[in-house]
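For this depiction, one protein chain was excluded, whereas all remaining protein chains were kept in their positions.
Coming up: subunit A.
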Amino acid sequence: MKKVLVLGATSAIAQATVRLLAARGASLYLVARHAERLEAVAQDARTRGAARVEAETLDLDDFAQHEPLVERATAALGGLDGALLAHGVLGDQERAQRSYGETEKVLRTNFLSAVSLLTPLANRFEAQRAGTLVVISSVAGDRGRQSNYVYGASKGALSVFLQGLRNRLAPAGVAVVTVKPGFVDTPMTAAVKKNALFASPEAVARGLLRAVDTHQDEVYLPDFWRPIMFLIRSIPERVFKRLKL
């Protein structure tokens, strides 16, 4: 990945990844909602050695902007061979249970906006027969649990969409990498009490790029989540529905 579009560039995982890409001398097109924060991330990437950094302030909930955005990024970097989709919201499960409006917001941001962005990106990469799409999903998408199934459903749908996309794009030599982090110590989880399962955004970013470099399709970060999620998926529904998870 040398010319990379980063969506949700001010998120903790995206920032950590941007730093690693910058140190590798990549060219970056960074997109986020807050202009000041985005500027800090862009300056940081420039200082750390990125070949070129462009920044655009945009609310990704504005789907009409997605196609033109991909055009602008491609034009600005003189081509595109990678995209990192890192924007997302945790949402509020309780509020979502009370009102569909909250549920729809989570699904829109985490699933539909990703689909809307991946459509022009996938078509472009398929046509150029090269490129890497890296998308942050979540272990929460592996099985619905009462404590956060709305978020989980948005990520589960995303993971399934990516499976299909990977299947479609493989013949064109386009990689689709599904990243499934567990708990990450970020502002998104600031209110959650931390335990040994929490990973740093830096560790997740390193794992993410390792997955890209070694052509993995789906990666759990840290990788101890793979066996844990295997176990959680194997619990029979009959038993699972009685668990307080």
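Here are a few things to note about the model shown:
Here is the rule we use: a residue touches a chain if its C-beta (ideal position, glycine included) is under 8 Å from a C-beta of that chain, and two chains touch if they have at least 3 such contacts; residues count from 1.
Everything below uses one rule, namely that contacts and distances are computed from a predicted model.
Hidden from the displayed complex is a chain whose UniProt protein name, among "FAD-binding oxidoreductase", "Sodium:proton antiporter", "sulfate adenylyltransferase" or "Sugar ABC transporter permease", is "FAD-binding oxidoreductase".
If you put the hidden chain back, the residue from A:E67, A:D185 or A:E218 that touches it is A:D185. Remark: the omitted chain is touched by one listed residue; of A:T47, A:N123 or A:N167 this is A:T47.
Contact with the undisplayed chain is limited, among A:R168, A:K194 or A:R210, to A:K194. With the whole complex as reference, residues 12, 34, 36-37, 40-41, 43-44, 46-48, 185, 187, 190, 193-195, 198, 200 of subunit A touch the missing chain.
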